[in-house]
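Worksheet: one structure, shown below.
One protein chain is absent from this view; the other protein chains keep their places.
Going by the order they are written in, the chains are A and B; count residues from 1 in each one.
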Amino acid sequence: MQYLGLYNYWIAVILMMTGFYIVISSGNLIKKIIGLNIFQVSVFLFYISIGKITGGTAPIKTDAASIYSNPLPHVLILTAIVVGVATTALGLSLVVRIKEAYGTVEEDEIHSQDEAW
Amino acid sequence: MKDQIVLRVIAKLFIPFILLFALYVQFHGDYGPGGGFQAGVIFAAAFVLYTLIFGLEAAKKVAKPNLVQVLVAVGVLLYVGTGIMGILLGGNFLDYNVLDHHDPVHGQHLGILLIELGVGITVASVMITIFFSFAGRGQS
Partner (left out) sequence: MIHLLDIILLTFMVIIAFTVVRLDNLFAAIVLTGIYSLLSASVFTILDAVDVAFTEAAVGAGIATILMLGTLALTSAEEKVQQGKIIFPLMVVILTGAVLIYGTLDMPQYGDPKAHIHQHVAPRYIIESPEEIGVPNMVTSVLASYRGYDTLGEVTVIFTAGIGVVLLLGRSRRNKSKEKDER
């Protein structure tokens, strides 16, 4: 029964590893960025699970509640989400330029075009 | 997609409400969930919807790209300006207590309002600019 308390963290680790697997094993650049997004969301899940207090409520002060969940991880993850979308946007624009320069977004074809120079 | 009458009518009905909701989220970020980032993204989503239905040319007439690019910098300047105001009035950088002589808590409110406005303006303008760049690339 004690290990049921760690279910959230293990799911976060499984999702992290799935995203990691997509990044390292996929040859398509867009698929890699999708894997990176999955990885990032699983990290957010991990942090927010740490901040939850049983019986607590959202950290907005009302008269009806006395226990609030920890607001500090929420602030960190807000920043992380925004930074994540910034890097995704830049990565996707680089993919568009690579496609225009090489004609493909598959990693092995790009490498073979580079070695043929 | 302009000739699809259902899409056109529904988009024209929805877009004002989306913009209004974005303003609501921006200014009620103190009392409920919300704040600058969420409001900026929702504001940009209204412009994305307009672009999808009516085309990039019409959208660029509504939100002129040069103006939007200037607004990107205006938001950051507003944020840093509030911080420098704190120095000019005698406190530290980004110290909101000194923004109001009589009541520090009121000064905090004012400071938070100003910087969330700066964040909202920058995020909305950046999202619109990024979307226009992606959408405008395919046409030679």
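Here is the rule we use: a contact is a pair of C-beta atoms (placed from the backbone, for glycine too) under 8 Å apart; a residue touches a chain by one contact, two chains touch by 3 or more.
No experiment lies behind these values; they were computed from the predicted model shown.
Participant: For a quick check of understanding: of B:Leu7, B:Leu89 or B:Ile130, which residue touches the chain that isn't displayed?
Facilitator: B:Ile130
Participant: Decide which residue listed in B:Ala11, B:Ala63 or B:Ile115 touches the omitted chain of the complex.
Facilitator: Counting the whole complex, the residue in contact with the absent chain is B:Ile115.
Participant: Of the listed residues B:Ile10, B:Leu23, B:Ala58 or B:Ala73, which contacts the missing chain in the full complex?
Facilitator: B:Ala73
Participant: In the complete complex, the non-displayed chain touches which residues of chain B?
Facilitator: With respect to the unshown chain, the touching residues of chain B are 25, 29-35, 37-38, 41-42, 44-45, 48, 69, 72-73, 75-76, 79-80, 83, 93-94, 96, 105-106, 108-109, 111-112, 115-116, 118-119, 122-123, 125-127, 129-131, 133-140.
Participant: By the contact definition given up top, give the residues of chain A that touch the hidden chain.
Facilitator: Touching the chain left out of view, chain A contributes residues 2, 5-11, 13-22, 24-28, 30-31, 33-35, 37-38, 41, 44-45, 48-62, 67-75, 77-79, 81-83, 85-90, 92-97, 99-100, 104-106.
In this section, only the chains that are shown with their structure count from here on.
Participant: Taking each chain's centre as its mean C-alpha position, how far apart are chain A and chain B in Å?
Facilitator: Centre separation, chain A to chain B: 25 Å.
Participant: Which part of chain A faces chain B closely enough to touch in the complex?
Facilitator: Interface residues on chain A, with respect to chain B: 58, 60, 78, 82, 89, 92-93, 96.
Participant: Give the list of chain B residues in touch with chain A in this complex.
Facilitator: Within the complex, chain B contacts chain A at residues 31-33, 37, 123, 130, 133-134, 137.
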